[in-house]
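The structure under discussion is supplied below as structure tokens; questions concerning it will follow.
Some chains omitted; the rest stay in position.
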Amino acid sequence: MDALEAMRSYIGKEFDRSPSPFMRWLRPVVVSVEKGSLEFKYVIRKEWLNPMDRLHGGVTAAIVDDVLGATMFSLDEPFHYTTINNTIDYFSVAQENDEITAKTKIIKKGRQFIHAECEIWGRNGTRLIARGTSNLFKTQIKK
Amino acid sequence: MDALEAMRSYIGKEFDRSPSPFMRWLRPVVVSVEKGSLEFKYVIRKEWLNPMDRLHGGVTAAIVDDVLGATMFSLDEPFHYTTINNTIDYFSVAQENDEITAKTKIIKKGRQFIHAECEIWGRNGTRLIARGTSNLFKTQIKK
């Protein structure tokens, strides 16, 4: 089973067999899986909060980076991608027990580089909490 | 005791009474505390790893965001700062049990905005793992 199919088998469930220990800590529930476009949802836990009891920007950034990395796996290419950089812009707050959704898409796929975007939505997809992008580079490391 | 003094009282120790639940999860040990410049160190735990068993970029990004936020507290100003954006550039890998250090400084402090930088170093400060910056905005929310 390739990575795309493996992720698809978790639709509606927590992706608790991710090969990434940190992704397992984030406990994403897989909502949809397309080649180059994922949708994962998360419940904000107490340990994700900042000193003002809102979703910590560091966790938002971590989710953005993580789900963009998973988006590269969804391409089912033989080589690993490495992240060159992330940018994250913050727009709204969220609170403990809120459900948030991360949605990714590929903006540009070149021969060696991919530029991809991740939006983090709250309130059932009606409030944009943050948006991030990454540039990723195709390594020569085989999966 | 102001926030600067509170952080200084943890020099050499884990900052386990941070008001931020997520910072407590990161378990920083306070190395040095100056107004506008912090140094925290961390030990890479298993749950911080990516699928290739290296430090997950999302955790690096989270640390950058977190310690830049703490740097605002070190200013002992009456108002909260909110993060507008982060950028993180990745340079090197690190592994489980490695010790990494985050060092921050303020690049520009204006009347309403602060631009600050955080470097993540490994191998006893000889290898730059990542570097991030944030733009932060002084809110009217009192601490």
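Per-chain numbering from 1; labels A and B assigned in written order.
One rule holds in what follows: contacts are C-beta pairs under 8 Å (C-beta built on N, C-alpha and C of every residue); 3 or more make two chains touch, one makes a residue touch a chain.
From a predicted model like this one, the values you see are computed outputs, not experimental measurements.
Asks: Assuming the complex is a homo-oligomer with 2 chains given explicitly, what is its full copy count?
Replies: For the whole complex in this structure, the answer is 4 copies.
The rule we apply is simple: only the chains that are shown with their structure count from here on.
Asks: For chain A versus chain B, what separation do you get between their C-alpha means, in angstrom?
Replies: So the centre of chain A lies 22 Å away from the centre of chain B.
Asks: Going by the contact rule at the top, pick out the chain B residues touching chain A in the complex.
Replies: Touch residues, chain B against chain A: 18-25, 46-52, 56-59, 61-66, 69, 80, 82-90, 141.
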